[in-house]
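Removed from the display is one protein chain of the complex; every other protein chain stays in position.
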Amino acid sequence: MPDFQPTNPDYAQAVRGSFAKQGIMRHIGATLVDIQPGYAVIQLPYGDDVSQQHGFFHGGVVGTIADSAGGYAGFSLMAAGDGVLTVEYKINLVAPADGELLIARGQVIRPGRTLTATRADVLVVKNGRETLCGMMQQTLMRIVGRAEVTG
Amino acid sequence: MPDFQPTNPDYAQAVRGSFAKQGIMRHIGATLVDIQPGYAVIQLPYGDDVSQQHGFFHGGVVGTIADSAGGYAGFSLMAAGDGVLTVEYKINLVAPADGELLIARGQVIRPGRTLTATRADVLVVKNGRETLCGMMQQTLMRIVGRAEVTG
Amino acid sequence: MPDFQPTNPDYAQAVRGSFAKQGIMRHIGATLVDIQPGYAVIQLPYGDDVSQQHGFFHGGVVGTIADSAGGYAGFSLMAAGDGVLTVEYKINLVAPADGELLIARGQVIRPGRTLTATRADVLVVKNGRETLCGMMQQTLMRIVGRAEVTG
Partner (left out) sequence: MPDFQPTNPDYAQAVRGSFAKQGIMRHIGATLVDIQPGYAVIQLPYGDDVSQQHGFFHGGVVGTIADSAGGYAGFSLMAAGDGVLTVEYKINLVAPADGELLIARGQVIRPGRTLTATRADVLVVKNGRETLCGMMQQTLMRIVGRAEVTG
């Protein structure tokens, strides 16, 4: 993991404050479990409310927490008062998301003045064993001097 | 829209039955409003439960209903007893999803024996006016003789 | 195809001038055969120089002309003096590119002040019959007041 220097000394608080306002994260039961400069981790326990028809996590849910993990990884490097938008993301669902817990680890690969590129890996935990189930690549856009609008 | 011939005469019932089992669709309040051979439309009214921090639909939610719309467009062309998996999808969030209703229109572009390629457009409706807010491209995989596992 | 109004009245000349400077287009034998506001078409005849090992067009070549077709579709809507950069593109190779001619049709889906989203379809012609072989989705970035740097 690259060693990024945050621009905003209160980046962790800025990320946590923004995350707390995302209604969908609360609604599906996702929590932000780690935030470091250029890196964010989101977890989500399994439940019928996040399932597809065979009892696995829905692929859209895998994408949702990957999008947020990447978005907050990027947001952590921005200046106080900046906002962030997801321009696009692409996710490969490389294994069924079959398990009791989903973990999305987002990290900045290349931060930029306007655009930032991130990757995220999504792991599913079943009986204590982690399996990679999602691989994401994402473009974020910094919105100068505007409260964050990630997602 | 191309004129596809369904393999399964009961394709609409198969799609509706599968959709009804997706816990996440019920949990966020999404409904399947149209299903034709190679084409599916999903709608989702706005609410705090599907929001990001500024009161727009979350980008992951836009991706989730796009993924399902494309998935069911593809599933509608498969044989009775087949299943479908999302291999990957990519979505461009081309405008803020700011409005009271989200509409994802998925359609098959190229059906294949093993893999099917789809596209979906996601529109947001505000004060009766539609704006394109999401553009998706997706790969689906047919699982022969196995109940569907879309998403 | 949407009806876009060009900002630069000399957009066609600007696009042709830029295309002529792309060494790779000349090297592989690609030509720009149509340019309209928000729309560009590039053709490429088959030859051993653009092949993969089984005598089809290489997937990277399919991506290359799709990237340029989308890029010039976007560039046609920009102001005189602007430049354009490809931020990212994603291509699905939905059929073998087996034939004597490749045709990439790029079009703008959503133009924006900073970012523009495009799609391109790539067709392969064999014995006079067109088959869709590539589907692209792309993000472009406008560089204000800087000579174009597409690709």
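Each chain carries a letter (A, B and C) given by its place in the written order, and its residues are counted from 1.
Definition applied: a contact is a pair of C-beta atoms (placed from the backbone, for glycine too) under 8 Å apart; a residue touches a chain by one contact, two chains touch by 3 or more.
Predicted model, so just to flag it, every value in this text is computed and none were measured.
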* To do: For the chain that's not shown, point to the residue among C:L77, C:L93 or C:A117 touching it.
  => C:L93
* Structure fact -> Where C:G60, C:G81 or C:G145 are the choices, the one touching the absent chain is C:G60
* Asked: Which of A:A12, A:V94, A:V125 or A:I143 sits in contact with the chain that's absent?
  -> A:V94
* Asked: In the full complex, which residues of chain B touch the absent chain?
  -> 87-88, 90, 114-115, 139, 141
* Structure fact -> Across the whole complex, the chain not displayed is touched by chain C residues 18-19, 21-24, 26-28, 47-54, 56, 58-61, 63-68, 71, 85-93, 96, 147-151
* Structure fact -> Where chain A meets the chain that is not shown, the residues are 90, 92, 94-95, 109-110, 112, 115, 117, 119, 132, 135, 137, 139
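We adopt the following convention: only the chains that are shown with their structure count from here on.
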* Would the interface of chain A with chain C count as same or different, where same needs over half of all numbers used to appear in both copies? -> same
* Averaging only over C-alpha atoms, locate the centres of chain B and chain C and give their separation in whole Å. => 28
* Whole-Å separation of chain centres (CA-atom averages), chain A against chain C -> 32
* Could you list the positions in chain A whose residues touch two or more of the other chains? => 87-88, 90
